[in-house]
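After the structure tokens below, expect a handful of questions from me.
For this depiction, one protein chain was excluded, whereas all remaining protein chains were kept in their positions.
Naming follows writing order (A, B and C), and every chain is counted from residue 1.
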Amino acid sequence: MINLGLIDVVLLAFLVAITWAIIQLRDLFAAVMLTGIFSLISACLFMVMDAVDVAFTEAAVGAGISTVLMLRTLALTSGRSNPRFNRLELAPLLVVIAIGAALVYGTFDMPRYGDPQAPIHTYMAPRFIEQSGDEVGIPNIVTSVLGSYRSYDTFGETTVVFTAVIGVFLLLSDPRRGRRAGDALRDDIILRIGTKALVPFIMVFALYVQFHGDYGPGGGFQAGVIFAAAIVLYTLVFGLARAEKIFRRRRLELLVAGGVLLYGTVGVVSMALGGNFLDYSVLAHDPVHGQHLGILLIELGVGITVAAVMVSLFFLFVRRRQV
Amino acid sequence: MFAAAMVAILVSMAMLLVRAVKGPTVFDRILSVNSFGTKTVLLIAVLGFLAGRPAFLDLALVYALMNFISTIAVLKFTRFGSLAGERSLAGEHSRPTEPQAAET
Amino acid sequence: MEDLKREGHDFASSDAGDMAGDAMMGNVRPALNLLVVLFGMWLLWSGHYTTQLIGFGLVSCLGVVLLCWRMGIVDREALPLDLTWRTLRYIPWLTLEVVKSNIDLAKRVLSPRLPISPQLVELQATQKTDLGRITFANSITLTPSTVTIEARRDGRFVVHALAHEIAQDLRNGEMDRRVSRLEKVEKPESAS
Partner (left out) sequence: MAGALDVLSWACLLTGSFFALVSSLAMLRLPDFYSRVHGASITDTMGAGLILLGLVFQAGFSLVTVKLALVLMFLVITGPTASHALAKAAYRLGLEPVIGPEEEESPSQT
């Protein structure tokens, strides 16, 4: 695959160029824009490496939500980086070079990319590839691994998201916040009608991603982010005041917790039915159906939590008073 | 033939990158990023066919989607200084309703 | 015609938008249309026709329609199905225009002299509905070498055109007439 090799090189060269530009630019807004491009290119790289699920996540989070949050942060600070940090400092440079050299040295020990003899390909992967079809019965092995074999990990990750957002709630929920109603971009008829037309389709697409994780790339996490993106678009165009009337804070908080709770409940129920924690095989009469049901439910939990977290975060950032 | 399309898209991406770095106005940068996003969508679609996995199209759609939403978000940021659009709508930033350079 | 008499200031029109937002409640037909279209999309996009997935699709589409109803974005503007047949005759013409304009623009960009002369054009659009004006504005933007900068509710448009003769074409108003013809049969609804 000479073509794909070429693409790798070109995309990596782009990444280097962008990084260099980001370092050089003093204009932080321009830097944020370039970060957006950076994430677009990284996702292309993931694609080339056939890691579609990862690329999906990068697309949803890196290109969309994180740009929005960074811009919002920028609104709270000044738009230019401090020239004081422009000088060349010797000590940090040395530290960075040393660590970089160590990391590069470390890669010498790693197996070549795509080497079939690499430990990661001989340890668990063959078992997943050969048996997940019988044991879990889902075409997308990534979903089998994340949702079933490693559902402990995924549960942990969901809990991390949950905990993180609680931290943000505590930090950013300022009860003395000044509420200013903004009519936003609604006065723009073109944008308004475009948004009206797009939002329902984006939401249905998110749910498609949610329920088709068994067959193709996708699943709860990506679906949650896409669903949240639809609400973000609505908020941007129709204003925060109107959006908050529909997506009330209290309900969002309940959903944030509810998703994790759903995930945990599936685990507890499978214990109650005589299996191990999160062992879905006991959920139905035959193990494969049980696995299906279990993965469906936990993905739903992940989706609910992620969507609610993203929307809450966005609202919190937007509501934040300008300092 | 896919390869030719791919190379063309990559080259045009490089040119957009130059525009994004050069600016000079914020709008030029936003425009470049937006156009870059569209090119990414095309690249992913072509890549999907090259790798024989048209399922990539789901991803292409997500890209198109996120590209649009982040462009609108960025616009709100530059127009009102904030995503909620609190600054008075007819405030300091709006220009007189009569365009200055009109046709004669 | 009464529509044009209204003072058109874009920024001040947000009140009208608000009223439209409340008035659309109780409009069942657009919601049903939306449901059908969304479910159709689901079936086209999904490609897996098990009872389970179709069931999920139905539930998802219903849920989304209800949510969008609550959000106040389900109305005729968003999904102008009844315009479709007349629009179908407009689309080929527009496509041809877009192609011609693309080739023209490509020639200009590739010519070493860069023969452009950007202009701002003010237009008075003759459409009577928001939807018509939007169709016109988007058609202008979709055609490379013209971009709608302002599209006010009173039909006053500001357009950026890349060259003098392109601006002249726009002033001749063929596109405007064609878009206006799209909404001809409709009763002239005052903008909400």
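We take it that a residue touches a chain if its C-beta (ideal position, glycine included) is under 8 Å from a C-beta of that chain, and two chains touch if they have at least 3 such contacts.
Here the structure is a predicted model, which is why all the values come from computation and not from measurement.
S.K.: As a test of the contact rule: which chains in view would the missing one touch?
M.R.: A, B, C
S.K.: Out of A:A17, A:I190 or A:V282, which touches the unshown chain?
M.R.: Residue touching the chain left out of view: A:I190.
S.K.: Name, in rising order, the residues on subunit B that touch the hidden chain in the full complex.
M.R.: Looking at subunit B, the ones touching the missing chain are residues 1-2, 4-5, 7-9, 11-13, 15-16, 18-19, 25, 27-28, 30-32, 34-35, 38-39, 41-42, 45-46, 49, 54, 57-58, 60-61, 64-65, 67-68, 71-72, 75, 78-79, 93-95, 99-101.
S.K.: Touching the missing chain, which residues of subunit C?
M.R.: Those residues of subunit C that touch the unshown chain are 41, 44-45, 47, 98-99, 102, 105-106, 109-110, 113-120, 137-138, 141-151, 158, 160, 162-165.
S.K.: Quickly run down the residues of subunit A that touch the omitted chain.
M.R.: That gives, for subunit A, the contact residues 185, 188, 190-191, 194, 197-198.
Definition applied: only the chains that are shown with their structure count from here on.
S.K.: Which chain pair shows the largest tally of C-beta contacts?
M.R.: A-B
S.K.: How far is the middle of subunit A from the middle of subunit C, if each middle is the mean of its Cα atoms, in Å?
M.R.: 32
S.K.: Would you give the residues of subunit C that are in contact with at least 2 other chains, written as numbers and ranges?
M.R.: Answer for subunit C, listing residues that touch two or more other chains: 10-11, 14.
S.K.: Subunit A: which residues touch two or more other chains?
M.R.: Only 183, 187, 205 qualify.
S.K.: Under the touch definition given earlier, write down the residues of subunit C that touch subunit A in their complex.
M.R.: Interface residues on subunit C, with respect to subunit A: 10-11, 13-14, 17, 21, 34, 38, 41-42, 45-46, 48, 53, 56-57, 60-61, 63-65, 67-68, 70-75, 77-79, 130-131, 133-134, 137-138, 148, 151, 153.
S.K.: Tell me, which parts of subunit B touch subunit A in their complex?
M.R.: Touch list, subunit B to subunit A: 2-3, 6-7, 10, 13-14, 17, 20-21, 23, 26, 29-30, 32-33, 36-37, 40, 43-44, 47, 50-51, 53, 55-56, 58-59, 61-63, 65-70, 72-77, 79-86, 89.
S.K.: Please give the residue numbers of subunit A that touch subunit B in the complex, ascending.
M.R.: 3-4, 6-7, 10-11, 14, 17-18, 21, 25, 27, 29-30, 33-34, 36-37, 40-41, 43-44, 47-48, 50, 52, 55-56, 59-60, 63-64, 67-68, 71-72, 74-75, 180-185, 187, 191, 198, 202, 205, 209, 216-218, 222, 226, 229, 232-233, 236-237, 239-240, 317-319, 322
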